[in-house]
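A protein chain is absent from this complex, but the other protein chains hold their places.
All chains are identified by letter, namely A and B, in their written order; residue positions are counted from 1 within each chain.
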Amino acid sequence: MKKPLTIAIAAATLASTAALAEPRSGGVINTVLQPEPPGIIAGIHQNAPTQTVSGNIYESLLRYSTDLEPMPQLAHRWEVSDDGLVYTFHLNEGVTWHDGEPFTSADVVFSTDVYLREMNPRTRTILAHVDSIEAPDDHTVVFSLKNPFGPFLLSFEAGTMPMMPKHIYEGTDFRDNPANSHPIGTGPFKFERWDRGSVIQLVRNDDYYEEGLPYLDGINWHIIPDASSRAVAYENGRVDVLPANSVENFDIPRLSALDNTCRTEAGHEYFSPFAMLWMNNREGPTADKRFRQAVMYAMDREFARDVLWNGLGNVPLSAFGSNARFQDDSLPPYDHNPERARELLDEMGYDGEEVRLLPIPYGETWVRWAEAVQQNLREVGINVRTQSTDVGGWNQRLGDWDYDLAFTYLFQYGDPALGISRTYISSNIAKGSPWNNVQGYENERVDELFDLAATAYPDSQREIYYQEVQELLHEDVPVGWLLELGFPTIYRCDVQDLVTTGIGLNDGFKNAWLDR
Amino acid sequence: MLYARLIVMRLLKAVVVLFLIVIFNFFLIHMAPGDPAAVLAGEAGATDEQFLRQLREQFGLDQPIYVQLWRYVSGIAMLDFGYSYRQQMPVFDLIMARMPATLLLTGTAFVLSLALGILAGSLAAARAKKPSGSLIMALALLFYATPLFWVALMAVVLFSVYLDWLPAYGMYTVGAGYTGLALALDVGKHLILPATTLALFFMAIYTRMTRTSMLEASQQDYVKTARAKGLSPRIIQRRHILRNALLPIITLAGLQAGQMVGGAILTETVFAWPGIGRLMYEALMQRDYNLLLGIFFFSAALVIVFNILTDLVYRLADPRIKEAS
Partner (left out) sequence: MSFFARFAQNRGALIGLIILVTIILMAISAPLFYPESPWRMVQRPFLPPLEVDGFPLGTDTMGRNVAAGLMHGAWVSLLIGLVSTLVALMIGVPLGAVAGYYGGLIDDALMRFTEFFQTIPNFALAIVLVAIMQPSVTSIVVAIALVSWPPVARLVRAEFMSLRHREYVEAARLVGQSNRTIILRQILPNTLSPIIVLASLMVATAILLESSLSFLGLGDPNVMSWGYMIGAARTVIRQAWWLSFFPGLAILLTVLALNLVGEGLDDALNPKLSRERS
């Protein structure tokens, strides 16, 4: 299915330096960005489009392959102590910021200890495991953890742990710093200009520390607010690369069939996008486990995958996606079984109470999906009323717990401790966020297991805990697991080596080259 | 001198109206669920209380609503329209950057609809009893009844997808880097479909109005007198009928300004035209309060100014008022 294809593409692209053609320097890639990000300074904004651009300007200590194996970036070598508590990174020498200042370990300490702790909620949680960050010399950084934390090595990604220039940001108000109008990073591309509503332009960093890289002269991200317009831009040759979610899913088969057009589903392994259905565990019919199980049996997830997502993606086998580590794929699946759903509803005595369904306002595909699910549920006798809302309203309702069933999709970040546990642990129940334990699920054993597993060492021990947790979650169904999403990137075949990492385009332009 | 006093009075009144609009919209917009911090958090994929709190402090949303209102209104009084934290730019600059696109679109549509509408209407009036006259009126009715966004979509399908004569989206060719005359031509080519579809509806209105108005005018006494005097029909048409028939049209045109701004929202959406109509919709979805209020302010100001202008033109053109003063 999907996995072998991904691996095949990844293997092919990784091996391309030894393959047919020699990479050639030169050329500018035109692509699109949607929606226009509020800013492109890493850390200040966590939106996807921000990371797409900032990942090419800023870098972290490591990069990750499509198999989520760590690769060198700003750090060329690293060691983990036997007890899993001390991580030592050896930084590249001769690296400079785009303004010419040298990059040193002091920047790393500043970025992680001060800047990211202040700015990035997700990184804050990760850094909570860190006891101290020290720089014994200009090119060495040592992280000492309070407890072993399995996914720590997986956190050094350009969007999660970007390195920021200390000499620009130290002691300033990060959000209001005047330097924010001109990002300065260490990455392969430098910021050139941003015409609001029109284009963001990056140009080649001629002083980049990796010899010969980047091959490209520049990247232009065009802001085209309309999905159909973006498709037309590609057809007319104005744009060479269509990142994931830049065109409607219905257009993808047609666009993929055009001349000189290639498609890949790789490049999102790090994010592992996962679509879910929040089900309010606190009140209403959704508070009953049997109702939630009935919902799982009622939904035709294969139909959604085939009709709405072009057959891309997978029906999830458990609460853990297949890209996340430690997935248990042996649990009895919740297949499309309306009969079983009706049985469960009868058993719990469902009286036809109205249940509200909140779609996620991210575009046509999601609206259609909500309609499909509404139909699925109606067919087993659940009285569903769909609510319509925009991003602001969706946020508000979830933050206030004012919903019964609600669509969402989030990133699992490759490791259960990074992106999955946050959904299920009771300490993460707090109003105001649509990204925590929104459904209000409380299970002491689950809390305990996630806690143990995050800090257990080595991996085999973690696996035991995660196995048990998945069984519990599978039975309790605190949320509905919809699909592991497959996001295709469409591009002209003469753009080589476009997706070589687990975050795809976000830092991939470094290795890309044009075969023209 | 009389006109000067008139203009001043109208402007003063306009200021009061604008002020009230600002307050009304301010409360209205804050009634929408969610705020800009919530929207940003929603797009971030991860958030916590500290993140939300930081954002709200930065946006000034942690203050009580009356303080926020006072801040905003006192800013407006100094022509400071606030800052869009979403777009990281002063609201005034943002609006000025996108305003020309909308002015180009609505201006072209306005001129087109007025010119063609009056022309078609006079033709229809002149051939009132003939089938060609009825045909024009039938077409006008058809255009009037057609939903704007639908005709825009159908135009895209026909002229862009099937015939490939005209571009379907945007204001200029992305990545082509045209300047000068080439740019003007490029923009012109992109302008054809949006301006025409926006103009169709209003063209229909002016056609019908012109015809009715001209027929009514032709029944008036002064026309009968002119005919009796033996003046040629063409001169009667032009000098007497047309001039007087135009008066209600001018008034109507003034009232249409507001509707055209609304129509621009739909047109800009379908054709991805980078104007303030589309910006308004995005600002609403992003709960970008300052930007949204700014856009409302400017469109209301535009409508008011336009009304004052048409009123002036009306007074200048209407011989009865001229004589009275």
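FYI, a contact is a pair of C-beta atoms (placed from the backbone, for glycine too) under 8 Å apart; a residue touches a chain by one contact, two chains touch by 3 or more.
Predicted model, so just to flag it, every value in this text is computed and none were measured.
Touching the chain that is not shown, out of B:Val15, B:Val111, B:Val157 or B:Leu316: B:Val157 (per the contact rule at the top). When the full complex is taken into account, the listed residue touching the unshown chain is A:Arg254, out of A:Arg24, A:Arg77, A:Lys146 or A:Arg254. Taking the complete complex into account, B:Pro33 is the one of B:Pro33, B:Gly75, B:Pro100 or B:Pro248 that touches the chain left out.
For the chain left out of this panel, the touching residue among A:Val80, A:Ala372 or A:Leu452 is A:Ala372.
With the whole complex as reference, residues 17, 20-21, 24-25, 28-29, 31-33, 128-129, 141-142, 144-151, 153-154, 156-157, 161, 212, 215-216, 219, 255, 258-259, 261-263, 265-266, 269-270, 280-281, 284-285, 292, 296, 299-300, 303-304 of chain B touch the missing chain.
Residues of chain A that touch the chain left out of view are 227-228, 248, 250-251, 254, 303, 307, 359, 361, 364, 367-368, 370-372, 374-375, 378, 385-390, 393.
Just so it is clear, only the chains that are shown with their structure count from here on.
The part of chain A that touches chain B in the complex is made up of residues 30, 36, 38-39, 45-48, 121-122, 124, 175-176, 180-181, 196-199, 220, 222, 224-226, 228-229, 232-233, 238-239, 389-397, 399, 410-411, 422, 430, 432-436. Residues 32-36, 38-52, 54, 58, 85-89, 94, 97-98, 160, 168-170, 173-176, 269-270, 272, 274, 278, 282, 284-287 of chain B are the ones touching chain A in the complex.
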